[in-house]
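One chain of protein is taken out of this complex; the other chains stay put.
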Amino acid sequence: MKLQITNYELRIIKPVFNLCLSVFLCGIFSFVQAQNDGSQQNQTGKAGTFAIVNARIVTVSGGVIENGTLVIRNGKIEAVGATISVPSGAEQIDAKGLNVYPGMIDAGTNLGLAEVGQGAPATIDVAETGDMNANAKAILGINPHSSHVNVTRVNGITTVLSMPQGGVISGQSAIINLNGSTQNEMAVVPLFGLVINFPRITTAAGGFNPFGPQQPIEFSEALKRRDQRLEDLKKLFRDAENYARVQDAYAKDKNLPVPQTDLKTAALAPYARGEKPIIFTAERERDIRGVARFAADMKIKAIIMGGQEAWKAADELKKNNIAVIYTNIYSLPVRDDDAYDYLFEAPAKLQKTGVKFCISTGDGGAEVRDLPYHAGLAGAYGLPKEEALKSVTLYAAQILGIADKVGSIEVGKIANIVVTDGDILEPRTNVKYLFINGRMLPLTSRHTELYDSFKDRK
Amino acid sequence: MKKVTVFLLLISINLISLKLVSAQSKAEVLIRNATVLTAAKGTLENADILIKDGKIARIGKNLKASSNARTIDATGKFVTPGIIDCHSHTMMDAVNEFSYSVTSMTRIRDVLNPTDIAIYRALAGGVTAANLLHGSANAIGGQNSTVKFKYGKPIEDFVIPDAPPGIKFALGENPKRTNFNPTPGATPRYPRTRMGVMEVIRDAFVRAREYKKSWDDFRAKKTTVQPRRDLELEPLVEVLEGKRLVHAHGYRSDEHLNLMLLADEFGFKVATLQHALEAYKIAPEIAKRGTGASIFADSWSYKLEAYDSIPYNGYLLWKAGVVVSINSDSNERMRRLNVDAAKMMKYGGVPEEEALKMITLNAAKQLGIDRRTGSIEVGKDADIVIWNAHPFSVYSHAEMTMIEGEVYFDRQQDISKRAELARERETLEKMDINRPPGSGGTPPAIPKEKRQSHLDDADSDKDGGNRR
Partner (left out) sequence: MKNFILRFYIAIFASFSLGLSINAQTRTETFAITNARIVTVSGAAIEKGAVVVRNGLIEAVGANAKIPADARTIDGTGLTIYPGFIDANTSLGLAAAPAAPQRPVGQVGGGQLAAQTSQPQSNSNYPDGLQPEEYAAGKLKAGEAQFETNRNAGFTTVLTVSRDGVFNGQSAVINLAGDTVSQMIIRAPFAEHFSFTTLRNGQYPTSLLGTFSALRQMLLDAQRLQTLRQVYDKNPRGIKRPETDKSLDALLPILNREMPIVFNANTEIEIVRALDLAREFNLNAIISGGQEAWKVAGRLKAQNVPVLLSLNFPKRTAAASPEADAESLEVLRLRAEVPKTAAKLAQAGVKFAFQSGGMTSINDFLTNANKAVENGLSKDAAIRAMTLSAAEILGVGNRLGTIETGKIANLTVSRGDVFSKDKTITHVFVDGKLFEQKEKPKTTTPATGGTQPAATATVGGTYSITINIPGQPLEGTLSLTQQGEILSGSLQTQLGTTPIKDGKVTAEGFNFTTTVELGGSTFNLDVSGRVTGNQISGTMTTPQGAVAFSGTKTP
């Protein structure tokens, strides 16, 4: 697997304008290189050539193959179809009565950044201090050995977006596969979207301080602060564009004065230039429309995270090509007057409008394994079942820009494969086999280990 | 004196006649041709349920109802008993009395609020009854209230009259308060350790025992002056006498075991271990005492003492013979307990009916209301949910929820009422009294983004919220 290096990264890697920055970026570059073939690097699980036969294969992208074979080799899907022959030397898995799915993708988690929510702050690496942290990189904070990794993947989730939160500009998210001994072994896209909490009317004092006193403030004051934050944000974006222009100019003409380096602004530049997507958290219609306008004004790529009322702003979202990562299946409707199913049926409404969307748990890590039930519940309230499945597989991959690698069962894609004894979105369904990067993984976790330790205690 | 008697007599006659009227007004209902998951006697295909006077009168095939009965065609639909949530703080205007480590004098009944919209949302998730508990900020918390969600009725109708009383205990991180910011300048409250928590409870029971003796002595005429009534100790005396159920919040197995040992010593039984996410480690000890476990299906890792929680907990406890229920402790999660129960089949392999019991009959047993509710059996209250699909399917939703034969949630009605509500809003907004002031005026409220829904109840106090 080869990762795309963005133009911006290449541009700034070439000129060695600053030792510190370049060493740092080279670090990222080198681990990106090392990611070349996960099957050689990952130590967990069993590598090899596998043929899953007699299976009901739900390809997601190309319909269902009722009785087919799927071949995994070198970490990739080598072949899939009803009439595929099993290659010699392949480990054969009889999947009679079983279903084969692409691994599910949760596009909105903090997995690996937060282990124990309360009472162990030392295990929390979600929010950096301060409001502007464009340079904070989730990939450098994710604990590859978090117990959440195994617990999540044994329920069929193989890929997640893990993101920083807090402040206004929280930092850059990472897309990881849920297997690997190091961060770079896990990385699918080490530096994905920048997370920005879109300024909104709130009582929050500003900055991220969950322990600070939250003195209520007044509406007019909150409105003023919201507008101010929006202005501040725009200024940051313009500064970042300018910064990048200066760097570019210097790269072309070394006679120019050596520009100053600012890590935070440098990190923001590719996003401000619209080269990489920005994930904006926004829930209410006015804020979602605000994001759309902001994206249009600043000529950036935006994704909505949250999206309670995104369906109401479908026109502007479609016009600006903004997708929605919906994280509110397990949320209570905010207003007493909202219908009881207001947030259950939002995905169905989104789907009808034609806005690109996926469903995410929005969870810190421990409950990411519930992803299929989030999608399923949307299915209980109007979203067609096939769409529910797509909303946690192919659609998520498309929104995260990794549909060429994961999200469906197609030849050439990464072999993130889940074999189940039923509908993958149903809570009674069990995962029977699990492959990530083509490695067959044991279905064990902290939970099964504790289970085994105590199950026979009398 | 005579006048008073006559008056009382009149009142009671009035009450009786009122009761008769209301009983008669409960229409006969016939649910036809459903798949009935009884949570007691297996699953019945193409079965009818006849409801009379709020009770399940008959279950069978091709049942006949009187001509004025309401008939509900449930062909292709699934029927279960109403879900009972054994740990909830819904419809409470206050959750914690933070001040003391022992707040057994407080009563949830005092602060119940029947207008909480969360009740309706729970009904829409098939929940008909709940164990409303004091928060867990105190080693010994307040007295519980066991209710049915009769949304729209006066508060006294919610309370299940013959439910045995209960009380909340709490162990570990929450009563220690070490996860919470102390009030600046305040003296930290005792206890700050698990050692102290156990001592607070021991101390309370020592005092309760002495208190009980003082009354016993007085009643036996060994003393002449009537002892002071102590509302803190009275409920603990009831615990000692086996008249009040202890619902003990806790996570780590050691402290739940320590509480049970203390209970052994003082001669009472702990009714339920609440949360009990490590209970699988001491399943035999729990089973031996006949103590119940009321757990989250699969929550874990949200606090340090929940780090050893495993989703197989329910299965292991069930296998050891413990009566297990699955609770929500959350207005949000309460709406999808059916999916939580389904997970019990996945993690370990609890049989379907046993999994269903964990959100119905077992909770009823733990709350001492299983004689009247918790399963679909003749003679029990008609607390019934009709689902569009098997309730353990994630694609299912409740179509109709009834309590004692009366419909409290009906999805079709809910949907058709939405236009009506929009019209009402339009009319109301046009009224002078609802118009914003022409100029000036105070600022509007800041819009809310998310509604609070917590996993754990230690830091919850709705008094500070926006409720009126």
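Going in written order, the chains are labelled A and B, and every chain counts its residues from 1.
Heads up, the rule we're going with is that contacts are C-beta pairs under 8 Å (C-beta built on N, C-alpha and C of every residue); 3 or more make two chains touch, one makes a residue touch a chain.
Everything numeric in this text was worked out from a predicted model, so none of it was measured.
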Point to revise | Sole contact to the chain not displayed, among B:Pro161, B:Gly379 or B:Pro436 | key: B:Pro436
Exercise for review: Identify the residue among B:Ile49, B:Val79, B:Ala118 or B:Ala137 that touches the chain left out of the display.
Suggested key: B:Ala137
Revision key, fill the gap. Logged for chain A, residues touching the omitted partner chain are 201, 213-215, 218-219, 221, 223, 286, 335-337
Point to revise | Interface residues of chain B (partner: the chain not displayed) | key: 93-100, 103, 105-108, 110-115, 134, 137, 142, 154-155, 177, 180-189, 225-226, 228-232, 421, 424-425, 428-429, 431, 433-437, 440-445, 447-448, 458-459, 461, 463-464, 468
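Heads up, the rule we're going with is that only the chains that are shown with their structure count from here on.
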Study note, to complete from the structure: Rounded to the nearest Å, the gap separating the Cα centres of chain A and chain B is 37
Revision key, fill the gap. Per the touch rule above, chain A residues touching chain B in the complex are 115-120, 147-148, 200-203, 211, 217-220, 222, 283-284, 330-337, 339-341, 365-367, 372-373, 376-377, 379-381, 385, 425-430, 446-448, 450-451, 454-455, 457-458
Exercise for review: Quick one: which bits of chain B touch chain A in the complex? Just the residue numbers, please.
Suggested key: 117-118, 120-121, 124, 173, 178-179, 181, 280-281, 283-284, 299-305, 307-308, 310-312, 316, 331-333, 335-336, 339, 342-343, 345-346, 348, 389, 392-397, 414, 418, 421, 425, 443-451, 453, 456
